[in-house]
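Every protein chain except one is present and positioned as in the full complex.
Each chain gets a letter, A and B, in the order it is written, and its residues are counted from 1.
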Amino acid sequence: MINGIIIVLGIIMIASAFMAIYMRSLLSSIIAAGVISLLASIIYLLLAAPDVAMTEAAIGSGLATVVFLYAFNKVKGRGEDNHG
Amino acid sequence: MTLVSIIGFVLIIVGLWGMLTQNNIIKIIIGFSIIDTGIHLLIVSIGYIKGKTAPIIDSALLKTDAMNQVVDPIPSALVLTAIVIGLAVTALMLVYAVNLYQRKQSLDINDFEELKW
Partner (left out) sequence: MVKRFLILLVLVFFVIMLLPLVSDIQPQTELNPLAKKYVKDGPDELGSANLVTSVIVTYRGLDTLGEVAVLFIATAGVGFMLRRRKDSNKNPQKKRESSEILQTGTALLTPLIFLFGIYIFLHGHLTPGGGFQGGVVIASAILLSMLSFPQSEINHKILNAIESLSGVLYLVIGILGIYLAAGFLDNRILPLGDFGRLFSAGAIPVIYSLIGLKVGSELVGILDSMQRSDS
């Protein structure tokens, strides 16, 4: 049962990693990277490491995404498809 | 090989592929962040013992019995520090990217060729 959950989460994580690299729109890549951190935090909880799960959930899908979005805000424009 | 270590290893390879093939600087930094997540998954999966519980002692897990019922606490301690450092280094890299954009108005890494032979 737990192995099944880990397999499903793992497949979604690897699919998100491919999407984060190959999508044209930079905004979608940043959000896909946030999804990877969120699912990794669930896997840490299943591996009996609650401290690491708390830290990864707060940093990976919270602060890291915000820092990427601030940087994206300063470089938007020239030569980059910023629709959506 | 346990299941989570395979997932971590595949994430490292995907992140490395992303860093080597993309031209946009911010996508290279996203690839670096994916490599970081993969490495942390790999390290935490080393300390897992099947059927045991989290290393915190309270009324449900007594002090005298703890040795036979907890997972390894040392990889958790290593990864805790590594996650915070990964965020700080990613923020520093993004600030470098913003500064490069302000000098040449381009985010393509093939335009910055001053250090090539």
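FYI, a residue touches a chain if its C-beta (ideal position, glycine included) is under 8 Å from a C-beta of that chain, and two chains touch if they have at least 3 such contacts.
Fair warning: this is a prediction, and the values are worked out from it, not measured in the lab.
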{"item": "Residues in chain B touching the chain absent from view", "value": "1-2, 5-6, 9, 12-13, 16-17, 20-21, 42, 45-46, 48-50, 54-58, 63, 66-68, 70, 72-74, 76-77, 80-81, 84-85, 88-89, 91-92, 95-96, 98-99"}
{"item": "Chain A residues touching the omitted chain (full complex)", "value": "50-51, 54-55, 58-59, 62-63, 66-67, 70-71"}
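Quick note on the criterion: only the chains that are shown with their structure count from here on.
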{"item": "Contact set on chain B toward chain A in their complex", "value": "3-4, 6-7, 10-11, 14-15, 17-18, 21-22, 24, 26-27, 29-31, 33-34, 37, 40-41, 44-45, 47-48, 52-54, 56, 71, 75-76, 79-80, 83-84, 87, 90-91, 94-95, 97-98, 101, 105-108"}
{"item": "In the complex, chain A residues that touch chain B", "value": "3, 6-7, 10, 13-14, 17-18, 20-21, 26, 29-30, 33, 36-37, 40, 43-44, 47-52, 55-56, 59-60, 63-64, 67-68, 70-72, 74-75, 78-80"}
